[in-house]
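With one protein chain removed, the remaining protein chains of the complex are shown where they sit.
Think of it as A and B in the order they're written, each chain with its own count starting at 1.
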Amino acid sequence: MNTLTKIVIPAIGLAVALLLAFVAYFVLQSWWSQPPAVLGFGDGPEQPIAFPHQVHINVAGLDCQFCHRSVSAEETAGIPAVNQCRFCHDFDRITGAKSESSSAETEIKKLIGTLGETPDPVNWVRVHRLPDHVQFLHAPHIQQGFSCSTCHGDIASMKVVEQVRNLKMRDCVDCHRENSAPTDCTTCHY
Amino acid sequence: MVSTKTKKRPDHKWGMVIDLDRCTACQACVIACQSENNIPINQESTFLEGRAIEWIRIERYWEGTYPNVKARFLPMLCQHCDNAPCESVCPVYATYHNNEGLNVQVYNRCVGTRFCGNNCPYHARLFNYWEPVWPEELKNQLNPDVTVRSRGIMEKCTMCIQRIRRATRGGKEVADQSFNPACVQACPTDAMVFGDLNNSQTQVSKKWEDERGYRVLEVLGTNPSVKYLKQVEVDA
Partner (left out) sequence: MALSRRQFLKWAGATSLGAVIFNGCRVPDHEIQVQSPVELPEDLVTGRDNYYATTVKLGAASEGLLVRVMEGRAKKIEGNPDYPMNTGKHGIRSESLLQALYHPDRIKHPMVRIAKGGPFRKIEWPEAIERLSTILKEAAPESVILATPPLRGQLADVVATFSDSYGSEHVAFDTLGDSVLRRAFSDLFGTDTIPDFDIANAGLILSVGADFLGTWGDTTHFMRGYGEFRQGKERSRGKLIHIDARYSATAAVADKWIYANPGTEGLLAMAMIYTIISEGLGDSVVAKQLTGGESIENAYNNFQPSVVASQIGVSAENIMALAREFADSKNGPALAIGGGLAGAQANGLFNLHAIYALNALVGSVNHKGGLIFNPNPHSRNIPGATLNKWKHILSDMRSGKTKVLLVRDANPAYGLPRSINPREALSNLETIVSFSSFLDETTEMADLILPGSSPLEEWGSDEPNPGPGYTTIAFQQPVVNRFHNTISFGDALLQTSKSLELGLPWVDMRDALRSSAKKLHELNAGSVKQPTFEEFWKRSLERGGWWNMDSTYKASAQLPPLAKKAPKVNSVDSEKYPFYLVPFEGVGIGAGEYSHLPWAQSAPDPLTSAAWTTWVELNPITAKELDVKDHDIVLVESNTTNAIRGLVYINPATPPQVVAIPMGQGHRAFTSYAAKRGANVLDIIEPTEEVITGSFAWGGTRVNVSRTNRKGDLPKLEGIEPARQLPHEELILVHRDHHAGSDGHKHH
């Protein structure tokens, strides 16, 4: 009886308190910024084809705008069509790519499903998403001379794309203030 | 490297002139606005409850009775008052006057006190008492440039700020009549003219000086950005 009241119950109480503290920390961190990188929340989502930006930027030497073509003129950067991949990759065999591993070959072969009479599009999983009440345009930011990595981080070193900045409103407004960009509400909310 | 020079938007002042001698109350502006701005569909029940949302509406006033009767039409929308009674009463600063002369509404700040709607002498402000719903297929028509409002948010005419933004992107010069709000673009009799009042050469600036011009409830001191041209009556 004594063991129960003196050790076990306080121990359970402590565990519950620690758990609640963790939950509170997790929720508050997620709310005000980004979820902490625990329990797999720090990784970028798994994509249907494991496209490595690292390889394409560092090894192939591609610029962001080679694929994300509408970024300097439109609202979105634009995900390229699958045909863009065929600039270099012939889907029957691997050309133009020095595959370090057979996993690259596996991934490229997934594109074969996009050929033929009824091609399947590739359903990428969105990494960056702003709420519906934000009208964000890429074009003015690129035209001001900002590079993609300012907000998207060092994509060149990423095998799997993950979100590095929390992109909450405070994040945007801070940067706007620093750069004398308009900060009135209807810049983004209309 | 980040550019240290920000492009300044040339300061426009958007205004509108509505010619009451041309308006035929055809409702083309009403429906064009609803299409452009993702306005919830006004069902029969919405009308019965007196909660129909029309950012622009055609008011009809009677004079006399048959056989000496006359109906007069007044297209009424947010007047974008320079001295707006609605702006100073919002407890969360969800509505303010921007640098282009528009009274803007920030949907995500609005908490739904409806004090602004109460203060507006033109009844230009509409409130979403219920969650707007569209059948799934009709959602395909919604305009991605305009935020879809949920329940509890006040809304009103924005002079199609999304079109203003599209036209003035990059701070480039905007030619007069190169774009118009949806209502102005639809109006078949050309009763509505929109443009930059800061530029004396625009059509709207010229019409602003028309001798028939007046502003509705001007005595209240709201200083609207919308002017009306008096209807003409002849000895008939």
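We take it that contacts are C-beta pairs under 8 Å (C-beta built on N, C-alpha and C of every residue); 3 or more make two chains touch, one makes a residue touch a chain.
Please read all numbers here as calculations on a predicted model, not as lab measurements.
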- Given A:Ser30, A:Asn58, A:Thr106 or A:Ser180, the correct residue touching the omitted chain is A:Ser30
- Message: One chain isn't shown here. Among B:Asp11, B:Glu59, B:Glu131 or B:Glu209, which residue touches it?
- Response: B:Glu59
- Residue list for subunit B contacting the dropped chain reads 19-28, 30-32, 34-36, 41-45, 47-48, 50, 52, 54, 57-67, 69-74, 135-144, 182, 185-191, 212, 214, 216-217, 228-236
- Residue numbers in subunit A that touch the chain omitted from display: 23, 30, 34-35, 39-46, 70, 74-76, 78-84, 114-115, 119, 121-127, 129, 137, 162-163
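Basically, only the chains that are shown with their structure count from here on.
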- For the pair subunit A and subunit B, the C-alpha centroid-to-centroid distance in angstrom is 39
- Message: Under the stated contact criterion, what part of subunit A meets subunit B in this complex?
- Response: 131-133, 135, 137, 139-140, 143-146, 179-182, 184-186, 189-190
- Item | Complex interface listing, subunit B residues touching subunit A | 1-3, 6, 9, 96, 98-99, 102, 104, 106-109, 145-148, 158, 161-162, 165, 169-170
